[in-house]
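With one protein chain held back, the other chains of the complex are shown just where they sit.
As written, the chain order gives the labels A and B, with residue 1 at the start of each chain.
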Amino acid sequence: MTYNVQIKVMPLKDLLDPQGKAVMGGLKNLGISTIEDVRIGKHITLQIEADSADAAKAIADDACKKLLANPVMEFYEIEMIN
Amino acid sequence: MKFGIVVFPGSNCDRDMQDALQNDLNKEVIMLWHKDEDLSMFTTDDYIVLPGGFSFGDYLRCGAIARFSPMMQSVIAFANKGGKVLGVCNGFQVLCESGLLPGTLLPNGNQQFVCKNVYIKNDSLPKALKIPIAHGDGRYYADDKVLNELEANNQIIFRYTDEFGNLDLSANPNGAIRNIAGICNKERTVFGMMPHPERATTPNLGNLDGVEVFRLFGMN
(Lines give C-alpha, C1' and ligand atoms only; values in the text may rest on other atoms or scores of the structure.)
Protein backbone atom coordinates (compact mmCIF):
# COMPACT_ATOMS: atom_id res chain seq x y z
CA MET A 1 0.00 0.00 0.00
CA THR A 2 0.95 3.66 -0.19
CA TYR A 3 2.32 5.27 2.92
CA ASN A 4 2.41 8.99 3.51
CA VAL A 5 5.60 9.97 5.18
CA GLN A 6 6.56 13.38 6.47
CA ILE A 7 10.17 14.30 6.97
CA LYS A 8 11.51 17.21 8.94
CA VAL A 9 15.04 18.29 8.06
CA MET A 10 16.67 20.78 10.41
CA PRO A 11 20.13 22.30 10.78
CA LEU A 12 22.14 20.46 13.45
CA LYS A 13 21.44 21.81 16.89
CA ASP A 14 24.85 23.35 17.45
CA LEU A 15 25.33 24.79 13.99
CA LEU A 16 24.76 28.43 13.22
CA ASP A 17 21.56 28.97 11.24
CA PRO A 18 22.07 32.33 9.52
CA GLN A 19 18.58 32.31 8.09
CA GLY A 20 16.98 31.73 11.47
CA LYS A 21 19.13 34.44 12.97
CA ALA A 22 18.13 37.02 10.34
CA VAL A 23 14.47 36.12 10.63
CA MET A 24 14.64 36.53 14.37
CA GLY A 25 16.08 40.02 13.81
CA GLY A 26 13.18 40.74 11.47
CA LEU A 27 10.65 39.61 14.06
CA LYS A 28 12.31 41.79 16.68
CA ASN A 29 12.06 44.78 14.33
CA LEU A 30 8.33 44.08 14.07
CA GLY A 31 8.04 44.25 17.83
CA ILE A 32 7.66 40.52 18.32
CA SER A 33 10.48 40.43 20.80
CA THR A 34 9.76 37.50 23.11
CA ILE A 35 10.95 34.91 20.61
CA GLU A 36 14.27 33.57 21.86
CA ASP A 37 15.40 31.52 18.91
CA VAL A 38 14.42 30.81 15.33
CA ARG A 39 15.71 27.88 13.33
CA ILE A 40 14.56 27.12 9.83
CA GLY A 41 14.54 23.75 8.13
CA LYS A 42 12.66 21.86 5.45
CA HIS A 43 9.49 19.88 5.47
CA ILE A 44 9.32 17.09 2.92
CA THR A 45 6.43 14.76 2.21
CA LEU A 46 6.86 11.43 0.46
CA GLN A 47 4.38 8.89 -0.82
CA ILE A 48 5.98 5.49 -0.63
CA GLU A 49 4.72 2.25 -2.04
CA ALA A 50 5.74 -0.49 0.40
CA ASP A 51 4.58 -3.71 2.01
CA SER A 52 4.57 -2.40 5.54
CA ALA A 53 4.97 0.77 7.53
CA ASP A 54 8.37 -0.41 8.68
CA ALA A 55 9.46 -1.01 5.13
CA ALA A 56 8.23 2.44 4.10
CA LYS A 57 10.07 4.01 6.98
CA ALA A 58 13.25 2.19 6.02
CA ILE A 59 12.94 3.52 2.48
CA ALA A 60 12.39 7.04 3.80
CA ASP A 61 15.37 6.65 6.09
CA ASP A 62 17.52 5.55 3.18
CA ALA A 63 16.32 8.52 1.12
CA CYS A 64 17.19 10.88 3.96
CA LYS A 65 20.65 9.42 4.40
CA LYS A 66 21.46 9.44 0.70
CA LEU A 67 19.92 12.69 -0.46
CA LEU A 68 17.27 14.50 1.51
CA ALA A 69 19.44 15.46 4.47
CA ASN A 70 23.11 16.38 4.59
CA PRO A 71 24.40 14.57 7.68
CA VAL A 72 27.29 17.01 8.02
CA MET A 73 24.86 19.89 8.42
CA GLU A 74 21.43 18.54 9.18
CA PHE A 75 19.43 16.00 11.13
CA TYR A 76 16.06 14.61 10.19
CA GLU A 77 12.97 13.12 11.75
CA ILE A 78 10.58 10.81 9.98
CA GLU A 79 6.91 10.75 10.79
CA MET A 80 4.56 8.10 9.40
CA ILE A 81 1.14 9.62 8.70
CA ASN A 82 -0.72 6.38 8.00
CA MET B 1 14.00 65.43 -10.52
CA LYS B 2 15.78 64.04 -7.46
CA PHE B 3 16.53 60.44 -6.66
CA GLY B 4 16.48 58.73 -3.30
CA ILE B 5 18.17 55.34 -3.04
CA VAL B 6 17.15 53.18 -0.08
CA VAL B 7 20.00 51.29 1.57
CA PHE B 8 18.97 48.12 3.39
CA PRO B 9 21.47 46.00 5.27
CA GLY B 10 22.58 43.60 2.54
CA SER B 11 21.91 45.99 -0.35
CA ASN B 12 24.91 45.71 -2.63
CA CYS B 13 23.93 47.56 -5.79
CA ASP B 14 23.14 50.80 -3.95
CA ARG B 15 26.49 52.34 -4.81
CA ASP B 16 26.29 51.16 -8.41
CA MET B 17 22.88 52.83 -8.73
CA GLN B 18 24.27 55.97 -7.15
CA ASP B 19 27.22 56.01 -9.58
CA ALA B 20 24.96 55.47 -12.57
CA LEU B 21 22.47 58.17 -11.65
CA GLN B 22 24.98 60.68 -10.30
CA ASN B 23 27.97 60.25 -12.59
CA ASP B 24 26.52 58.85 -15.81
CA LEU B 25 23.10 60.55 -15.83
CA ASN B 26 24.04 63.66 -13.84
CA LYS B 27 21.21 63.41 -11.34
CA GLU B 28 20.94 64.57 -7.76
CA VAL B 29 20.97 61.51 -5.50
CA ILE B 30 20.21 61.20 -1.79
CA MET B 31 21.02 57.95 -0.01
CA LEU B 32 18.30 56.82 2.43
CA TRP B 33 18.97 54.53 5.41
CA HIS B 34 16.35 51.83 6.00
CA LYS B 35 15.91 52.77 9.66
CA ASP B 36 15.03 56.38 8.81
CA GLU B 37 11.56 57.45 7.77
CA ASP B 38 11.85 60.97 6.44
CA LEU B 39 10.98 61.44 2.75
CA SER B 40 9.88 65.06 3.15
CA MET B 41 12.60 66.27 0.79
CA PHE B 42 10.95 64.41 -2.10
CA THR B 43 7.94 65.44 -4.18
CA THR B 44 5.91 63.17 -6.43
CA ASP B 45 8.07 64.37 -9.34
CA ASP B 46 11.00 62.58 -7.71
CA TYR B 47 12.03 58.94 -7.76
CA ILE B 48 12.72 56.54 -4.93
CA VAL B 49 14.90 53.64 -6.03
CA LEU B 50 15.14 50.28 -4.28
CA PRO B 51 18.49 48.84 -5.36
CA GLY B 52 19.64 45.29 -5.94
CA GLY B 53 21.38 43.09 -3.44
CA PHE B 54 20.41 40.71 -0.69
CA SER B 55 18.47 42.83 1.80
CA PHE B 56 18.53 41.06 5.15
CA GLY B 57 20.42 38.25 3.46
CA ASP B 58 17.35 37.39 1.36
CA TYR B 59 16.60 34.95 4.13
CA LEU B 60 13.09 33.47 4.41
CA ARG B 61 11.93 35.04 1.12
CA CYS B 62 13.68 37.71 -0.91
CA GLY B 63 12.44 41.10 0.24
CA ALA B 64 10.22 39.67 2.98
CA ILE B 65 12.07 41.27 5.89
CA ALA B 66 13.08 44.49 4.11
CA ARG B 67 9.44 45.18 3.38
CA PHE B 68 8.90 45.94 7.08
CA SER B 69 11.75 48.48 7.38
CA PRO B 70 10.66 51.90 8.68
CA MET B 71 11.76 53.51 5.42
CA MET B 72 9.62 51.09 3.42
CA GLN B 73 6.53 52.33 5.24
CA SER B 74 7.40 55.82 4.03
CA VAL B 75 8.09 54.55 0.51
CA ILE B 76 4.71 52.80 0.43
CA ALA B 77 3.01 56.03 1.53
CA PHE B 78 5.04 57.96 -1.04
CA ALA B 79 3.98 55.57 -3.80
CA ASN B 80 0.36 55.70 -2.71
CA LYS B 81 0.53 59.48 -3.07
CA GLY B 82 1.62 59.03 -6.68
CA GLY B 83 5.38 59.29 -6.10
CA LYS B 84 7.58 57.34 -8.51
CA VAL B 85 9.36 54.21 -7.35
CA LEU B 86 11.76 51.93 -9.20
CA GLY B 87 12.87 48.57 -7.86
CA VAL B 88 15.70 46.70 -9.52
CA CYS B 89 16.33 43.01 -8.82
CA ASN B 90 16.09 42.77 -5.02
CA GLY B 91 14.23 46.08 -5.14
CA PHE B 92 11.66 44.47 -7.46
CA GLN B 93 11.31 41.62 -4.97
CA VAL B 94 10.75 44.11 -2.14
CA LEU B 95 8.07 45.89 -4.20
CA CYS B 96 6.24 42.61 -4.79
CA GLU B 97 6.49 41.61 -1.12
CA SER B 98 5.16 45.00 -0.06
CA GLY B 99 2.20 44.77 -2.43
CA LEU B 100 3.16 47.83 -4.50
CA LEU B 101 3.41 45.51 -7.48
CA PRO B 102 1.43 42.33 -8.09
CA GLY B 103 2.90 38.84 -8.33
CA THR B 104 6.06 37.39 -6.88
CA LEU B 105 9.57 36.28 -7.82
CA LEU B 106 10.30 32.59 -7.39
CA PRO B 107 13.61 30.73 -7.45
CA ASN B 108 14.99 30.40 -10.98
CA GLY B 109 13.72 27.43 -12.95
CA ASN B 110 17.05 25.62 -12.76
CA GLN B 111 17.45 26.45 -9.04
CA GLN B 112 20.74 28.20 -9.75
CA PHE B 113 21.90 31.77 -9.51
CA VAL B 114 22.49 33.22 -12.95
CA CYS B 115 24.58 36.21 -14.00
CA LYS B 116 24.92 37.14 -17.66
CA ASN B 117 23.82 39.63 -20.29
CA VAL B 118 20.25 39.12 -21.48
CA TYR B 119 18.09 40.94 -24.00
CA ILE B 120 14.85 42.66 -23.05
CA LYS B 121 12.30 44.51 -25.14
CA ASN B 122 8.90 46.09 -25.22
CA ASP B 123 6.74 47.32 -28.07
CA SER B 124 7.92 50.91 -27.76
CA LEU B 125 11.54 49.94 -28.35
CA PRO B 126 12.93 49.62 -31.87
CA LYS B 127 15.37 46.92 -30.78
CA ALA B 128 16.16 44.66 -27.85
CA LEU B 129 18.37 46.10 -25.11
CA LYS B 130 21.31 44.16 -23.70
CA ILE B 131 21.14 44.36 -19.90
CA PRO B 132 22.85 42.17 -17.28
CA ILE B 133 20.95 39.98 -14.86
CA ALA B 134 22.25 38.53 -11.59
CA HIS B 135 19.75 36.72 -9.43
CA GLY B 136 18.74 33.45 -7.87
CA ASP B 137 15.07 34.31 -7.51
CA GLY B 138 13.98 36.02 -10.70
CA ARG B 139 11.18 33.82 -12.00
CA TYR B 140 8.25 36.18 -12.13
CA TYR B 141 4.96 34.51 -11.33
CA ALA B 142 1.37 35.65 -10.99
CA ASP B 143 -1.94 33.93 -11.65
CA ASP B 144 -3.67 34.19 -15.01
CA LYS B 145 -6.11 36.83 -13.87
CA VAL B 146 -3.30 39.14 -12.78
CA LEU B 147 -1.27 38.38 -15.89
CA ASN B 148 -4.18 39.11 -18.19
CA GLU B 149 -4.75 42.38 -16.38
CA LEU B 150 -1.07 43.27 -16.69
CA GLU B 151 -1.27 42.60 -20.41
CA ALA B 152 -4.56 44.44 -20.88
CA ASN B 153 -3.19 47.54 -19.14
CA ASN B 154 0.16 47.36 -20.89
CA GLN B 155 1.89 46.95 -17.52
CA ILE B 156 4.51 44.50 -18.72
CA ILE B 157 7.39 46.86 -19.29
CA PHE B 158 10.02 44.31 -20.36
CA ARG B 159 10.09 40.76 -21.61
CA TYR B 160 13.13 38.55 -22.18
CA THR B 161 13.84 38.15 -25.90
CA ASP B 162 16.68 36.98 -28.09
CA GLU B 163 19.16 39.57 -29.33
CA PHE B 164 16.93 40.32 -32.31
CA GLY B 165 13.95 41.06 -30.09
CA ASN B 166 12.06 37.82 -30.73
CA LEU B 167 10.07 36.43 -27.84
CA ASP B 168 11.69 33.08 -27.38
CA LEU B 169 11.46 30.59 -24.56
CA SER B 170 15.16 29.81 -24.87
CA ALA B 171 15.91 33.49 -24.23
CA ASN B 172 14.15 33.31 -20.89
CA PRO B 173 16.94 32.98 -18.30
CA ASN B 174 14.88 32.02 -15.25
CA GLY B 175 11.59 30.54 -16.38
CA ALA B 176 9.61 33.75 -15.76
CA ILE B 177 6.01 33.36 -16.79
CA ARG B 178 5.30 34.91 -20.20
CA ASN B 179 8.99 35.93 -20.33
CA ILE B 180 8.27 38.81 -17.96
CA ALA B 181 11.38 40.77 -16.94
CA GLY B 182 9.69 43.83 -15.51
CA ILE B 183 6.27 45.30 -14.73
CA CYS B 184 4.68 48.51 -13.47
CA ASN B 185 1.52 49.38 -11.58
CA LYS B 186 -1.66 50.49 -13.31
CA GLU B 187 -0.85 54.14 -12.66
CA ARG B 188 2.58 53.71 -14.25
CA THR B 189 4.34 55.19 -11.23
CA VAL B 190 5.86 52.09 -9.63
CA PHE B 191 8.29 50.04 -11.74
CA GLY B 192 10.07 46.79 -11.02
CA MET B 193 12.52 44.82 -13.11
CA MET B 194 14.99 42.00 -12.58
CA PRO B 195 17.76 43.14 -15.00
CA HIS B 196 20.26 45.74 -13.82
CA PRO B 197 20.27 48.87 -15.99
CA GLU B 198 22.76 50.54 -13.63
CA ARG B 199 25.37 48.05 -14.79
CA ALA B 200 25.18 49.35 -18.35
CA THR B 201 25.63 53.11 -18.26
CA THR B 202 29.43 53.52 -18.35
CA PRO B 203 31.42 53.62 -21.62
CA ASN B 204 34.33 51.65 -20.13
CA LEU B 205 32.02 48.70 -19.46
CA GLY B 206 31.22 48.50 -23.17
CA ASN B 207 27.43 48.69 -22.84
CA LEU B 208 25.24 51.80 -22.64
CA ASP B 209 21.85 50.14 -23.07
CA GLY B 210 21.04 50.87 -19.45
CA VAL B 211 20.77 54.56 -20.28
CA GLU B 212 17.90 53.64 -22.60
CA VAL B 213 16.13 51.84 -19.76
CA PHE B 214 16.38 54.88 -17.49
CA ARG B 215 15.08 57.02 -20.36
CA LEU B 216 12.00 54.82 -20.61
CA PHE B 217 11.28 55.52 -16.95
CA GLY B 218 11.52 59.24 -17.70
CA MET B 219 14.66 59.48 -15.65
CA ASN B 220 16.91 61.42 -17.99
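Here is the rule we use: a residue touches a chain if its C-beta (ideal position, glycine included) is under 8 Å from a C-beta of that chain, and two chains touch if they have at least 3 such contacts.
The working rule: contacts and distances are computed from a predicted model.
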Chain not displayed: protein name in its UniProt record ("Acyl-CoA dehydrogenase family protein", "Phosphoribosylformylglycinamidine synthase subunit PurL", "ABC transporter permease" or "Transcriptional regulator, GntR family"): "Phosphoribosylformylglycinamidine synthase subunit PurL"
Per the touch definition above, residue among B:Phe56, B:Tyr119 or B:Tyr140 touching the missing chain: B:Phe56
Interface with the unshown chain - residue positions in subunit B: 9-10, 12-13, 15-16, 19-20, 35, 52-54, 56-59, 112-117, 132, 134, 136, 196, 198-199, 201-202, 204-207
Residues belonging to subunit A that touch the chain removed from view: 11-18, 21-22, 25, 70, 72-73
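Basically, only the chains that are shown with their structure count from here on.
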Where subunit A and subunit B are represented by their mean Cα positions, the distance between them in whole Å: 34
Complex contact set, residues of subunit A against subunit B: 18-19, 22-23, 25-26, 29-30, 40
Residue numbers on subunit B that touch subunit A, as the complex places them: 56-57, 59-60, 64-65, 68-69
